[in-house]
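Note that one protein chain is taken out, while the other chains of the complex remain in position.
Chain nomenclature is as follows: A, B and C, assigned in order of appearance, with residue numbering initiated at 1 for each chain independently.
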Amino acid sequence: MSDRLSPIADDAPIVLEAKGITKQFPGVLANDQVDLVLHRGEILAMLGENGAGKSTLMSILSGLYTPDAGEIWIKGEHVTLHSPGDAIIRGVGMVYQHFQLVPVMTVAENVILGAEVVKAGGYIDIREANRRVRELSKQYGLEIDPTAVIEDLPVGLQQRVEIIKALYRQADILILDEPTAVLTPQESNELFQIMHQLTAQGVSIIFITHKLKEVLTVADRIVVLRGGKAVGTVYPAESTEASLAELMVGRKVILQVDKKRAQPGKTVLKIENLEVLDERKHKVVKGLSLDVREGEILAVAGVQGNGQREFVEALTGLRPVVGGHIFIEDEETTHSIPRKISELDVAHIPEDREKHGLVMPYSVADNLVLNRYFHEPFSHRAVLNRDAIAENGRNLVKEFDVRTPSIETHAGSLSGGNKQKVIVARELSRPVKLLVANQPTRGIDVGSIEFIHNQIVAQRDAGVAVLLVSAELDEVLSLADRVAVMFDGHIVKTLPIEEATRERVGLLMAGSEEE
Amino acid sequence: MELTAVPRKISTNWFIKNRWLVLIFIIIIGSIAYAYAVNGRVTTAVLASTLRQSTPLVLGALCGLICERSGVINIGIEGQMLMGAFLAFMANVYLGNLWVALAIGILAGALMGLLLAFMSVTLKMDQIIGGTVINILAIGLTGYFYISGLTTQGKFQPFALGPLAEIPLIGPVFFKNPPITYMAIVIVFVLHYVLFYTRWGLRTRAVGEHPSAADTVGINVYKMRYINVTIGGMLAGLAGAFLTLEGVGTFERGMTNGRGFLALAIMIFGKWTPLGAWGAAFLFGFTYAIQTQLQFMGVNLPPQFIGSLPYILTILVLAGFVGRSRPPAAEGKPYEKEGG
Amino acid sequence: MATDTTSNETVNRTARYLRKAWQGISVPLVAVLLGLIIGALLLLVSGAQPLSAYGALFEGAFGTPAAIQRTLEKATPLIFAGLAVAFAFKAGLFNIGAQGQLLIGAVVAAYVGFSIQGLPAIIHAPLALLIGGLAGALYGFIPGALKTYTGAHEVITTIMLNYVAINITDYLADGPWKDMTPGNIVARTPKIFPSAVLPSLGNIPTGFILALLAAVVAWWILYRTTLGYEIRTVGLNSSAAQYAGIRVAKIVILSMMISGFLAGMGGAVETQGINGRFQPGFNTGIGFDGITIALLGKTNPFGVIPAALLLGAMRAGSSKMQFSAGVAPEITDVITAVILFFVAADIIVKTLIRQRGTDDDKVTLSTGWSGH
Partner (left out) sequence: GGQKPAAEKKCGDEGVICIGLVTDVGKIDDKSFNQSSWEGTQQAAKEVGALEVKYVETTDAKDYAANIKQFTDQGYNIIVTIGFGMGEATAEAAAANPKVHFIGVDQFQGEAIPNVAGLVFHEDQAGYLAGVLAASMSQSGVVASVLGTNLVPPVVAFNEGYLNGARSVNPNIKIIDTYHPGGLDVAFTDPEWGATTAQQAIDQGADVIFGAGGNTGNGALIQAAGNEGVWCIGVDTDQWETVPEAHPCLISSAVKLIPPGIVDLVKMSKDGKFPSGNYFGAAGLAPFHDHESAIPQEVKDLLEKTKAGLLDGSISTGYNPG
């Protein structure tokens, strides 16, 4: 996509410069003497493991955190940022990793929040605000309905709102923290186009991601953080995915999943004409049928918002089914409660790890028995066995390499990657017939992804039927034995992996008819 | 790719979504009209009583509402009301001016609001505890320092609002009242307007729903919470002042008698909106008035049965028609500006 | 890594344990001290003698065996009410209705106590207790069920049900269950039979022992059983609970019922151990005190006990304080509020005593309100 093979932007004037930024959190030196330079019209990519300090650095540049040491220069001026407001007036706009949008408010309300244009008495003319949002979205090609309520929007559109928010404030330095983590390939591509369009208009962009491919295609320059330190600046032209991964993690990373041919056995999961409603009682799963056999990975690929979430929730008993049938082995589980399904040896890695996957105030050990606490040896006649729970915790933490100070640590204080490992450890450490994994590596660094992918493949090889749901085409293509493409609430096509080319799956995901 | 979300057409869907409320509303209006036709005097008396009894409740509910909209749970309404009532009374005794006393009652509420803000925003104390501290403190302080035998020159008296007061039924009920009752009605509408149509309201709601989102666009979360909680305290103080300066004219230990907690229930009942709270408070005041009226009519039931009516009715309405309501998402959680 | 000798490790562990224990009690101790100091200032301002007031307060609470007994008697229902509120908090429910559940328990225990004659004490007293508790549980079932099936917020329904409970019990005590002893005009139930009375063991009321037991059982259920794990999971993250296969609706109802059971037991103990009958106005305010106590005890069942003892002691000693020092009992409310403030605002206390603490024991009831 990028045709800039040389660091042309280096000649452009410097719009932002950080010198010796240091930030200490209790027990962690999140940023350690970090220097950073951003040129006008440049796309600067930041890479680093989970917990390397990327978000911290960006939060400092956007005024949310105050650094312990270091200087920030914006457009030649030495500045002290006390609040995001200070950064905003200097043209720094940030799109946070966790979107900072008020879910119950409309797009326009979110855009103008904090920068409202008011009439007498503080009255907000919301029509005028809607008009300005429409104007902006036209100007930058960021199509959006200003009157839509945020919580009704897919994440891709929510992100758009974040960008419009920054543009509305006339930001010319845009910081995007893992913008593509929640986007589909199509959405990502649209975002990159937008980014190029913006840089063409003089905007400078810092862009954080864990996806090395993206870095190589869109960045003008790449800065790598490790353990809070800036460990190198490289250019796409002189880098490969492997070299970047090594720079990040500090060791060689095998990016390609290494797996043998599948040996599928008997059918474990069979779904016929499934129909499910969403929160607003709209039918979003419309006659979905598929089956998964033991010893194979069936990947459901699809643009987010085509009913995948509701489908998985229905499959695991979290959401009522309004039509069709689900069979797990010979048992019909269409209307079963989650406990029943889980007891049929169905493991579930949920999409939303904060909401479903973990009880944040619980210790790591307690979280590791979340759906098995009622079994021997974790409890006996309804009385918990603390020792067994602790031992299980110690074992799994070691086996799955969960980076935690102790098994008594609250899950909430783990980094994202480690949270995910806790869930994976829990789900894979019990007898499993069917593994349902929904977006298992979202937001996770390459090192951890490697680990989780290997685990999933190992399960398959042990004869487990794996249903992988992912919006990540790379993940789908490298893990799947068969690819089922989901569009508009049903499976439009199931392809053996040999026939699933990137282009073909991409087209199917976008809803184009074959044959 | 689908670009447009399904927009929410609030205007048209509103009636369908709230069909039960609408139905109840229609039934109530119809019944009132019928009752007025049958016995105008009693109907007027009952509705006037309804408004009177709803006044401290709605003010208390608005206090809770403005606090919670900015993300701070206030279960100390009862205590704030009590302090407002007490200090307004004392001011009335020693200064002999109702308006000054009113100001002091509001000020007392403001101070109690400030205390809650200090506890929940600055100290990041659990907000339920903060409110409980206020409740106990108010009972203790007012009980300890109340001197009996104090008398005042009197209380606010009703005045008619010109020709408006001549309208049958509505006139005597709404336009012939003492000042705090008028103030309460005005405040309901002002607060509704402010909350949903102004910059202040937008920011307040943002702070209550998603404080870090507000913070990242340069809104000072702490300041917003401090101000809103203090204003909430003022409203509670006003509710207390209503009791001593308008409702009764004198103070009595513990005279709020749980109205602060009822206000909390009314706030939830009204789904955290001023108009909703007003409706809920009105419903409540109405059941109180009806309960008295039933006794007036010599209905031969133990007063305990009639006395349970408002509460059972509330539960029924809530369970049957109103259902789930969604509180501001961030309420109850102290906002920690991480790493700040 | 662990090259220390075993004895060294034991010493270390003991030291660590002691440090932890000190961390646990230092904040409440200092909070009580600060409460008393601020109370003393108020007393001075109002022209009273703090030392003699506190002396009398202490004497009235602990000065004689009888005083201690009264303190324990006061603390007993407070422990039950505190446990009831704390237990519900653990499930993410704010039970303001302990008062109503307690009243129902009290009146029903009285009914069992006065209406059944001829049972041996070993059966009659526990039976009355149990049925009183169950009545409370049933009364707790209502808001629990309303919440799960209709979404009616428990804060509203429990407040309303408190009022209804007052009316129900008043009606029963002045109507069908009224004491018809000739000459009695008072609204109250008959005296319960001696077989239903909970005796005192020396100066220790049986009810108090039951309360301690209830605290242990509540703690054990919460932290040592699968049910407790389910309850806490629902309280902390009901989506995760659902994901883990826990039936959230069942847990919500059950938690409210256990909470109601504890409150009902509190009422029954009052009836059987202290009042000997149900009489309107005799159980006032205990349920609301339960909220204070649950919060003072940081919603931990074991924390509830010292909190209830503190309040019970102040209640027991305040009449002595008024008698000997002429100080109105309301001052103890002010002191309670200040103590609660400092216990919750432990930052202040920790700064005062230069303790670096973890945030672990900070009271947060974040799910106590919005619930599920």
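Here is the rule we go by: contacts are C-beta pairs under 8 Å (C-beta built on N, C-alpha and C of every residue); 3 or more make two chains touch, one makes a residue touch a chain.
The structure presented is a predicted model; accordingly, all values stated were derived computationally and were not measured.
Of the chains on view, those touched by the hidden chain across the whole complex are B, C. The chain omitted from view is touched by exactly one of B:N74, B:T152 or B:N228, namely B:T152.
Screening B:I185, B:I306 or B:A329 for touch with the missing chain picks out B:I306. In the full complex, subunit C touches the omitted chain through residues 66, 70, 73-74, 163, 166-167, 169-170, 173-174, 181-187, 270, 274-275, 279-282, 284-285, 315-316, 318-320, 322-323, 326, 328-329.
Contacts to the hidden chain, counted on subunit B, fall at residues 41-42, 44-46, 48-49, 52-53, 56, 147-149, 151-152, 154-155, 157, 243, 247-250, 252-255, 257-258, 289, 291-293, 295-296, 302-304, 306-308.
The rule we apply is simple: only the chains that are shown with their structure count from here on.
Contact of a single residue of subunit B with at least two other chains is seen at positions 329.
Subunit C has no residue in contact with two or more other chains. Partner subunit B is touched in their complex by these residues of subunit A: 23, 25, 30, 56, 59, 62, 64-66, 83-86, 88, 94, 96, 100-105, 109-110, 112-116, 118, 121-124, 143-145, 147-149, 152-154, 156-157, 165, 169, 186-187, 190, 280, 282, 303, 305, 510.
Of all the residues in subunit C, the ones that touch subunit A in their complex are 223-229, 232-233, 236-237, 239-247. Of all the residues in subunit B, the ones that touch subunit C in their complex are 73, 119, 123-126, 128-130, 132-134, 136-137, 139-141, 143-145, 258, 261-262, 264-265, 268-269, 302, 304-305, 307-308, 310-312, 314-315, 318-320, 322-325, 327, 329, 331-333.
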